[in-house]
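Only one protein chain is missing from this complex, and each of the others stays in its spot.
On to chain A.
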């Protein structure tokens, strides 16, 4: 490999590493923010304190996940410049404004109202507090909206023209850019994935405490809510995923060929390759297990419909088949396991065994982290499936990278790996510690925290001449 090729590979690894780490936190916090809004809404409507306790319990976990999402997100916004400077120059006029809108609409909204939410309703009143919770949830969704619009544009670019210095510039309406052909599918698929991910974590925590014999009202409630979510949303997600796949087939056929592992073309109906070992060199799938005609049925909703294979595509325009093939299967398999969990929970409800069926609880516990794995696998499918292009069919990845020297990229990659593992391991340990305790019937507001963020009306602080309204526990800990 030449130095430039090594640098490109390292830059790609660095991007994959930093964004995979980053993506875990928003995937969780998008769902959790909405869950918190639902919990507080239910509490306000019913007055049942079990919802309030759950709200406070999950809010502490949300605060940590959110903080880690923010710091890892700052890295992403600068990495476009450091490692992908040619992309930034060429696509900046289109991608830049979308990301700027994310900062303006979502970042400031979240940073602004997070404080009110964390600070507690005793200081701002129920109405303003609920408004703050809703704004945080809206902020996370707006963030998803803009970032997925930008990502979708890179997959299915529309509404652009090329100027005389080779930049992609907006042509005509921004609506064409924002609402590009794959965006609606990708947005819905990703947001639902975030909801499912959160539901599985909540369900896993509930299942853990049920297995430990902590059959508290809060534990029951969160397990039940999570299982409803899995039962209702997992089938929706499978349908949405199918639509998304059809959209991908229309706009990014090579990606679907790689997902299916189809090297050959099938003029009279294609089989679905369930498993196998794709071999890009030999252009075949070894040891494949196939179901005849199923691929045609899924892709074209007809048994004998023709399906084209990768051999119709020049070699240097094919995505890496093995990674896409397998990450896609991991995602789909987990999706069906989620559906299974949801259906099982319905059966348990029908038999009135939701809270004492230990096998169900064990399964829910194992499925707790499944959402993260599925989300990362799905993301790998779509991003690697776009290769060798960074802007589909228009800008190749190798032409988008910064003019980097490999020692510079490898040094920064090592630094990122060390820092991320140290910092985010500490965060994960802390989150798991919080989860290890069941929600207490009188869950306290977070006290052992700094006074966070803006947007709070700390009446106490103003009345007491600006005295610190936080019960100061730190000295106790210091001793």
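We take it that a contact is a pair of C-beta atoms (placed from the backbone, for glycine too) under 8 Å apart; a residue touches a chain by one contact, two chains touch by 3 or more; residues count from 1.
Please note the rule applied: contacts and distances are computed from a predicted model.
Asker: Considering the UniProt annotation of the chain absent from this complex, which name among "Nitric oxide reductase activation protein", "Cytochrome d ubiquinol oxidase subunit II", "Elongation factor P" or "Lactate utilization protein C" applies?
Answerer: Cross-referencing UniProt, the chain left out corresponds to "Cytochrome d ubiquinol oxidase subunit II".
Asker: Considering the complete complex, identify which of A:97, A:217, A:276 or A:369 is in touch with the unshown chain.
Answerer: That would be A:97, which touches the missing chain.
Asker: Have a look at A:6, A:85, A:224 or A:280 and name the one touching the chain we're not showing.
Answerer: A:85
Asker: For the chain left off this view, which of A:170, A:217 or A:276 is in contact with it?
Answerer: For the chain that is not drawn, the touching residue is A:170.
Asker: Could you pull out which residues of chain A are in touch with the chain that's been left out?
Answerer: With respect to the unshown chain, the touching residues of chain A are 63-64, 67-68, 70-75, 77-78, 80-82, 85-86, 88-97, 99-105, 107-108, 111-112, 114-115, 163, 165, 167, 169-170, 174, 402-405, 407-408, 411-412, 415-416, 419, 423, 426-427, 430, 448-458, 460-462, 464-472, 474-475, 477-478.
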